[in-house]
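The other protein chains are all here in position, but one chain of the complex has been omitted.
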Amino acid sequence: MSLSSEELRSRQFWRAMLAELLGTLVFVSAVLGASVPGPGEAPGGPLYPAVAVGAVIVSLGHCFGVISGAQVNPAVTLTMLATRKLDVLRALAYVGAQCLGASLGAGALYLALPLKSTADYFVNKVPIELNAAQALGIEVLCTFQMVFTVFSVEEQRRRESTEPGNLAIGFAHIAGARFSGASMNPARSLGPAIITGFWENHWVYWIGPVTGAMLAGMSHEFIFARSASRQKLVA
Amino acid sequence: MSLSSEELRSRQFWRAMLAELLGTLVFVSAVLGASVPGPGEAPGGPLYPAVAVGAVIVSLGHCFGVISGAQVNPAVTLTMLATRKLDVLRALAYVGAQCLGASLGAGALYLALPLKSTADYFVNKVPIELNAAQALGIEVLCTFQMVFTVFSVEEQRRRESTEPGNLAIGFAHIAGARFSGASMNPARSLGPAIITGFWENHWVYWIGPVTGAMLAGMSHEFIFARSASRQKLVA
Amino acid sequence: MSLSSEELRSRQFWRAMLAELLGTLVFVSAVLGASVPGPGEAPGGPLYPAVAVGAVIVSLGHCFGVISGAQVNPAVTLTMLATRKLDVLRALAYVGAQCLGASLGAGALYLALPLKSTADYFVNKVPIELNAAQALGIEVLCTFQMVFTVFSVEEQRRRESTEPGNLAIGFAHIAGARFSGASMNPARSLGPAIITGFWENHWVYWIGPVTGAMLAGMSHEFIFARSASRQKLVA
Partner (left out) sequence: MSLSSEELRSRQFWRAMLAELLGTLVFVSAVLGASVPGPGEAPGGPLYPAVAVGAVIVSLGHCFGVISGAQVNPAVTLTMLATRKLDVLRALAYVGAQCLGASLGAGALYLALPLKSTADYFVNKVPIELNAAQALGIEVLCTFQMVFTVFSVEEQRRRESTEPGNLAIGFAHIAGARFSGASMNPARSLGPAIITGFWENHWVYWIGPVTGAMLAGMSHEFIFARSASRQKLVA
């Protein structure tokens, strides 16, 4: 029995949705799992979560890259929408799937790990010594660099470069995750916030990454991309 | 003198068996060696074992990838069997070789390292603060993500992608090894259990990884793989 | 409307300048951010900054490699000038952009992070137990190895090797960043010096990296490069 074109398209759509949901679930549980110290261990510093984020992004790029782009990040998805690489319906559906996946991932870890140790490590908080504007600036800076790499790799792939793009995106996450509080991903902040009910300064982790990602996407498309031209700017 | 086809097939079979045995020996000794703190050192946290696991998987992929697939993991082998990528005889022989290799690797380290320090670090234990069901859930989650990457890379290779697949599998191990107790590999748990005689909750490290791997293999084959189709589901 | 050849060249020039400025900004903020311990954390040792430097270099290579070479380092740029791979005007403009980007990056972090903790970690200082000549020697040695890799990768690309060159340069940075004080990049030292006003022994971080880079570039071009020949030496 053969599938109609419409049915096939629909199947691809749902497959991509499921990929984003599953990908964000794995991403968020990997990040949180690496942030929580094991039983009886001292907090491990920022290196382990950074390496885990990079590693899981590399492996997700291989798992879901050809299915949905493995964006697993509302900031990336919204920038794809703003640069007309994704239509509105699909973008909103992706963001929804990402938020749901992040909540499921955070919830799964909350069930699987001892209660006390988790609450402190799960949530993205503005550190006491910083104010919200400083945390916002760090989010913008880190996400800018990461999303710029995503767009550059996407362009590189069109030119059939042999440099491994998935690794570059993973390394950009390692480089960007340098501050304990840096999220670069609204879904990663939303999931734990829903599970633990801690919403203080939550807006920072939506406005910051989205602003940084938009700046990166726009500057890449309009200034640095090979196809960038004055026509595009005046269009 | 020329070899008959049968003899050649047999030689390849034994070579693959030896590759799985040697590979698991190296894998298990690398994991255990990285988990045991050096003389006079404090326990080093989860990062070093995670990086060592990823690194040894990358190098084993180059050593034995073309010979036996460098599975070195009964959970992977059984999932290959379930998805009809491996016949029953070969799968069981691989699992046997992996268990033997893991025991030899654990035994070699037990001889080479001072006695006291090893017993505590060798065995996969359910941490005191978790119950067996929680540890089981973590195993399922970690192994799911890792085996999904293995299957995705295998599919990518058929499409002749230039992204380095061995690295992706290594990074998936780093991302999955984030919990101190996460094994993702029954052989890695069996070897030390045989050597130290510690069998408490050992079943967790067979049921968990195999369940996670089966879920990953099935969902990849039936939902995400390019060749996935309704025919396959109803077949 | 079509662009004249001159206008196009000029646009490419300014684009490359902006790439160097942005790249150095991201590079310096990543290095400094990884060196400063998070609030309430103990200093993290040299591994995290080393990994962050390598990671950000890999991602910058993808972002700006085709635009300006992603040199982000006056020592590299001056060696490119000395080996006639770059003309004087362009080289000086790049160095200026790099120094400006480094200052902006250091300034951004200075605003975003709590004041006290930063001053101690930002600036490249000669450690108390070393004298300036020792620090100079370490800079020469580390930068030699790193810049030699940059030149080797550049030559490899001309031969269309499939080995990922960006990764090699990133790893060379990890290998070279092994001493707490090693800068290998005058711009990385200049930015924080301007922001904090600490100029003691600052010359070490210009003379050292530039000497090491020159030695590497010269020995690569005249001894090891495939095109190296006696003609070149006597030219």
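Letters A, B and C mark the chains as written, and numbering starts fresh at 1 in each.
We adopt the following convention: a residue touches a chain if its C-beta (ideal position, glycine included) is under 8 Å from a C-beta of that chain, and two chains touch if they have at least 3 such contacts.
No experiment lies behind these values; they were computed from the predicted model shown.
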item	value
Displayed chains contacted by the hidden chain, counting the whole assembly	B, C
Contacting the left-out chain in the complete assembly, out of B:69, B:101, B:170 or B:208	B:170
Contact residue for the chain not shown (choose from B:52, B:136 or B:172)	B:52
Missing-chain contacts mapped onto chain C	43, 45-47, 50-51, 54, 127-130, 134, 137-138, 141, 144-146, 148-149, 152-153, 156, 162-165, 167-169, 171-172, 174-176, 178-181, 223-224, 226, 229-231
For chain B, the residues touching the chain missing from this view	1, 3, 15, 18-19, 26, 29-30, 33-34, 37-39, 41-42, 44, 47-48, 51-52, 54-56, 58-59, 61-64, 66-67, 108, 111-114, 117, 162, 164-167, 170
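By definition in this document, only the chains that are shown with their structure count from here on.
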item	value
Category of the chain touch graph - line, ring, star, complete, other	line
Rounded Å distance, chain A centre to chain C centre (Cα mean)	28
Distance from chain C to chain B - Cα centre to Cα centre, in angstrom	40
Residues of chain C touching at least two other chains	162, 164
